[in-house]
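Please find one structure pasted underneath; my questions will follow.
A protein chain is absent from this complex, but the other protein chains hold their places.
The letters A and B name the chains in turn, as written, and every chain counts its residues from 1.
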Amino acid sequence: MLTLILYNVTNGLMLGAFYVLMALGLSLILNLSNVINFAHGNFLALGAYMALELTKVIGFWGAFLVAPLLTALVGAAVELLMRFVYRRDPVYSLLLTFGLAFVMQGLMLWWWGPTPQEMHMVPALEAPVSSELFFITWYRVFMVGIVIAAVIGIFAFLRYTRVGLRIRAGTLDLDTVSALGVNVRMLRTFNFTVGCLLAGLSGVLATGAIGINPNMGDDLLMPSFIAIIIGGVGSLTGTLFGGLLIGVTAALTAAVYPAASEVVIFVMLVLVLLIRPRGLMGEEGMLS
Amino acid sequence: MLEVRNVSKNFGSLVAVQNVSLLVRPGELRAIIGPNGAGKTTFFNMISGFFAPSSGAIVFDGEDVTKMPAHRRVGRGMARTFQITEIFPELTVHENVLSAAEVAAGQRLHMWIARADVGRAERVVAEMLALVGLSAKANRLVGELSHGDQRATEIAMALALRPKLLLLDEPTAGMGDQETYEITGLIRRLHRESKFTIVLIEHDMRVVFHLADRITVLDQGRLLAEGTPSDIADSAAVQAAYLGDAA
Partner (left out) sequence: MSSTATVTAPVEPPAQWRRLLPVAAVWLALITAPLWFPLMGGYTALAGSVLVFGLAAMGLNLLLGFTGVLSFGHAAYFGLGAYGAGLTLKYLAASTPLAMLVGTLLGGLGGTLFGMLIVRRRGVYFAMCTIAFGQIFYYIAYKWNDFTGGFDGLRGFHREPIGLGALALDITDGDRFYYFTLVVFTLAVALMGLLVRSPFGRTLRAIRENERRARFLGIPVERHIWLSFSISCFFTALAGTLYALLNNFADPLALHYSLSGFFVIMAVLGGMRSFWGPLLGAAVFVVLRDFLSSWTVNNWMAFLGAVFMLSVLFFPRGMLGMLKRRGVE
């Protein structure tokens, strides 16, 4: 009985870890550039596929390091296109990432085919932590550890580096930042790249958990949205808490009433919109 | 007509306006002046309902409007123009003023209107355009007009609302001499002939002294002085405030 609960909770926490990582990347891009990256799930899948291919060449650990970076590079290239539409009505940048999602999905489908593929994991990681908790493999521990490291890394980066400061300032008032002489275009590109890096990392981590297919990121997109809305648009800390909250809630619900574990996040969304529309940590008057 | 009692506004720890009071009589033209950063626009924003004061009260035409949202104050008879002209750039002059006239006629929600009502709103539009001198350009897109014409359109829109009080935020901002002269003449006509009550913020002293019945001077969020133009011109305190600022 306890084992079953633990099993569900563990799964939920793992899922929550992905939610957090994806939501953070999305939130970064949203806050600075006012863009919803519809292709974020596709960047995850791209990261996974890159890892798959790179493992054949430089082994798992090599792929683990390189795949997210390559994904980030693709993100940088894409962001250059977005420069055309930034100064226009936000609808255009949304449509651009929306179209991009289709293009990426189509291309990945074409190149790798629709059949899910498996990644050969490093045997050491596949071993379970203990015979009782057989469902907690070292891989899962590793994964959660990486996510924690990544989250700490991102927050430290934003807090303690100059670029991080500019990004934070930019989310509040991009015009002023520009007037202070900062190259806003490069800032946005960099920010978008970091967001895609997180998505790529998520993808690499996902290879050990689920099969690799072009749609693998789609199921994470909506929860990421909801994490951002619940946490409060404009606040990265809020997104973090939002992601953790829905992850934990989903996990607990899974332990108690598994069928409802996916719908519970939608319920939370509606509750938040009703009771506290600006989200947990959102700011009053968060207009756009 | 308009009474502002001890109004203050804080933005966090920044005190923008502190304990300013004002009393404007019907038919008066009041100018609000002061060096940069004196809190004039913030003060204006509170009167027009852009945001609420942190403390104090605003009474308009006998009614306490302190907490009333902006669009309802407009319904009560307050109309305002903005420092950066706020008009509908991709509509024509005619359409701009028509929007205002229709709102004033209570038609904004109507899905259809009777012919008589169409006529009524159109007559108001024609009248206002004639008043500001834009009749010839009625079918031009406002976004393409000169700065002065855009400001005149904005004033026409404000007038089409049939206001009891006209709030003008730096009406001559960004204008050359000729345009300033014409806008000033327009405001003078509105004041003297049409007998509007007007409160305006202005930096151009020539305009202020030419138009104002009374002047209120703000400095660093506080009320510095108030009086007739000659009072203010003679006031040493006012001069110090301006000169000190220019230094």
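Here, contacts are C-beta pairs under 8 Å (C-beta built on N, C-alpha and C of every residue); 3 or more make two chains touch, one makes a residue touch a chain.
Just so we're clear, the structure is a prediction, and the values are computed from it rather than from any experiment.
Chemist: Of the residues B:99, B:172 or B:216, which one touches the chain left out of the display?
Modeler: Answering carefully, the residue with contact to the hidden chain is B:99.
Chemist: Which candidate, A:2, A:57 or A:91, sits in contact with the chain we can't see?
Modeler: Of the candidates A:2, A:57 or A:91, A:91 is in touch with the missing chain.
Chemist: Among A:5, A:109 or A:252, which residue is in touch with the absent chain?
Modeler: The one listed residue touching the chain not shown is A:109.
Chemist: Have a look at A:59, A:116, A:145 or A:277 and name the one touching the chain we're not showing.
Modeler: A:277
Chemist: Please pick, from A:17, A:119 or A:233, the residue that touches the omitted chain in the full complex.
Modeler: The one listed residue touching the chain not shown is A:233.
Chemist: By the contact definition given up top, give the residues of chain B that touch the hidden chain.
Modeler: Here the touching residues of chain B are 48, 69-72, 74-75, 79-80, 82, 86-91, 95, 98-100, 102-104, 107-113, 132-134, 136-140, 145-146, 148-149, 152, 157, 161, 178-179, 182.
Chemist: Extract the touching residues of chain A with respect to the undisplayed chain.
Modeler: 30, 34-36, 38, 81, 84-85, 88, 90-92, 94-96, 98-107, 109-110, 114, 222, 225-226, 228-229, 233, 262-263, 266, 269-270, 273-274, 277, 286-288
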